[in-house]
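Only one protein chain is missing; all other protein chains are in place.
Let's turn to subunit A:
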Amino acid sequence: MNPIAIGVFIVIALLTLGSGIMVVTVRNIIHSALWLIASFIGVAALYLLMEAEFLAVVQILVYAGAVSILVLFAIMLTRQVTGEGVRVVFERWWVALLIALGLFGVIVPTLWQHGSTWEEASKLAQVGPAPVEGTAAAGLQVATATEIGRSFMGEYLLPFEVISILLLMALIGAIVIAYEERTRRRRVLTLAEELALKKRGIVEPRDAEGAVVALDSEQA
C-alpha cells in the first residue's frame, strides 16, 4: 500500500468527476467546453498513473487539443443560441437525472460484487515471467509504445487499415456536409451594422438579412 499513490488517485478522480459535473451543469456552453478540457486532462493524468504513457499523450493531443478546439469552434459559429434567457436543459431534466443515477446504482454494486475476484486475478497478472539464468531479474514488463506499434502492424493490421479508411471518410464527409457554395453564403454583418440593427430593436437573426437590405437602401 502506497499512500501517495492513493492520494494522487483520489485527487485525479475528484478533478475528473468534478469537472465532468461542471460540464453538464454549467449554463454557459463555452464554460462547459472549458470544463470539458479539464476533464480530458484529468483522464490523461489517470492514464499516466496507470503507466499508459503513450495513451496519455494521445489523449492530450486528440482530445484536449483537437476535439475541444473543434467543439469551441462549433460553439462560436452557432453563437446566437447561447444568449441569456434561453433554456439550457429540457423541462424534464430530472428524468435524465433519474436514468443516470439508476444506471450508476446498477453498475457500482455489480462491480463491487466482483471486486475480490479481480483483486486476485490482478495479483497473479502483476507477477512477471521467471528470471532467466545469467541475466538480470526479468520482472514485469508493461507493454510500451513499441509493443503497441508492433501489434498495429501485426495482429491488428486489418482493423488499423479499416480505421484509417474511416478517418478518411470522416474527413471527406465533414467537408462535404459543412461546405457551402459561394453564391449561397450569407453576408457577415459588420459591427456597425449590428449596432444599427440593435438600435432598431432587431435581435432575431432571422430578420437580419432583410434588415441589412433595408439599412443599405436607407443609406443609398
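Of note:
Criterion: a residue touches a chain if its C-beta (ideal position, glycine included) is under 8 Å from a C-beta of that chain, and two chains touch if they have at least 3 such contacts; residues count from 1.
Heads up, the rule we're going with is that contacts and distances are computed from a predicted model.
Comparing "Cysteine desulfurase IscS", "Sugar ABC transporter ATP-binding protein", "Ferritin-like protein" or "NADH-quinone oxidoreductase subunit K" against the UniProt entry of the hidden chain yields the protein name "NADH-quinone oxidoreductase subunit K". One chain of the complex is left out; on subunit A, the residues touching it are 1-3, 5-6, 9, 13, 16-17, 20-21, 23-24, 29, 32-33, 36, 39-40, 43, 46-47, 49-52, 54-55, 58-59, 62-63, 66-67, 70-71, 73-75, 77-78, 80-82, 86-90, 93, 95-97, 99-101, 103-104, 107-108, 111-112, 114-115, 118-119, 121-122, 125-126, 128, 140-143, 147-148, 150-152, 155-156, 159, 163, 166-167, 169-171, 173-175, 177-178, 180, 186, 205-206.
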